[in-house]
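Showing chain A:
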Amino acid sequence: MNRRSFLSLLALATLCSRSSRSLAREGGVAARFGELPPAGRVSRVFAAGSPAAVLACVLAPGKLLGWPMRMDAAARALLPAPAADLPFLGRLSGRGSTVGTETLLSLRPDLVLDAGSVNPLHLSGAERVWQQTGLPYVLVDGRLEDHPAQLREVGRLIGAAGRGRELAGLAAHILDRVRAEASANRDEAPPRVYYARGRDGLETGLAGSINMEAIEFAGASNVAAEAGSGGLTQVSMEQILAWNPDVLLTQDAGFARRVRGDRLWRSVRAVRNGRIHVAPILPFGWLDGPPGVNRLVGLPWLLPRLYPHRYPGSDRGRLDRFTAETFERFYGKALPAALVAAAADGEAG
Partner candidate 1 sequence: MSGEPLLRLLELEAGYAGHTVLHGIDLALSRGEVVCLLGPNGSGKTTLLRTLLGLLPPRAGRVELLGVAPARWSRAAFARHVGHVPQAHEVQFAFSAEDIVLMGRASRVGLFSTPSRHDRDMAMQCLATLGVAHLASRVYTTLSGGERQLVLIARALAQEPSILVMDEPTASLDFGNQLRVLEHVDRLRGLGLAVLMSTHQPEHALRVADRVLLLAQGRVLAEGPPEPTLTVANLAALYGVPEAVIGPVWAARPPST
Partner candidate 2 sequence: MRPGPRRSLPWLAALAGLLTVLVIACCAGKFPLPPEQLLRALLARLGWADPVDATVDTVVWNIRLPRIAAGLAIGAVLGAAGAAYQNMFRNPLVSPDILGVSAGAGLGAAAAIFLALPLVAVQAMAFAGGLLAVVAVYLVARSVRRHDPVLVLVLAGVAVGTLLGAGISLLKILADPYTQLPSITFWLLGGLNAVTGGDLLAALPAMLLGLLPLALLRWRINLLSLGDEEAAALGVEVRRLRALLIAAATLGTAAAVSLAGIIGWVGLVVPHVARLVVGPEFSRLLPASLLTGAGFLVATDTLARTVAPMELPLGILTAIVGAPFFLVLLARGRGHR
């Protein structure tokens, strides 16, 4: 069977296709349709999907019109005040849209903000929305490395230039720091990581999948890269035992709890050695889900977990404090100690 066609089918089915790189990218904005209003006059932003919503929320929570995804109370409690109470509106995603064109118009947005994969299908969908509604549409490429430019550019476009510059600087700092860490000490083999998704942990991202971006950026070697590149895939327990990863990462605390008592999973080196780490998912996933600027908080969290020997004692504490600081600067709320602790609940063997 033709693997590529199969993969693209899967990618389509899961709406998780990664961005096509054929498009030239300058700055953070990949495409825009229509005349944008002057930045000072933008006060109502419609986020087409969750990555865009996170972006708008951290830049100008007061301008976001609503959430394209369902937000539970726990997530809302950690958001800056104006964003915490916003209603669920639905997403704009071609045939998969859950918000109607008329609803969109009745919300009277000044612009539609979209972040994520920039491929011809997505581009033409954005253009179609603009043609139908006359609403200006801004599409930014949501790749991790573009986050600083993206924060700066979008901040400028929606009249939050100062906030954009501030967060862009922080983002650039985090990325530089992590990049340096990832490339340091080349003669040391990178940790081999399995990222367990899904309720049973048997779903993972192939090489280059957008779900693996943060983990791969941090210098970890994705064990599933052996199975190919593309989007998400299912794997078997036997496969995981054959890979025998050093580190197991997940965003599902329930799964991690189950794994600790599971005979099968305890045969995996990472679980045996207590190197299973649960990334928090509040207010948004720290590793992926959605693949947006929310991952910037996850990167400093990831470092001591991937490279524990480099962060003995106080160093680790310092990095964790930096993570908490980053969280606070992004969301304007203190990182509750319980959040990291609850996630760590599943960690120790």
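Candidates were picked such that all candidates are chains of the complex that A comes from, given by their letters.
Just so it is clear, contacts are C-beta pairs under 8 Å (C-beta built on N, C-alpha and C of every residue); 3 or more make two chains touch, one makes a residue touch a chain; residues count from 1.
All values derive from a computational prediction rather than experimental measurement.
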item: Among 1 or 2, touch partner of chain A in the complex; value: 2
item: For the chain A and candidate 2 complex, residues of the former touching the latter; value: 1, 3, 6, 13-16, 49-50, 69-70, 91, 93, 96, 98, 197-200, 202-203, 206, 211, 224, 226-228, 232-239, 241-242, 244, 251, 254, 258, 263-264, 267, 285, 288-291
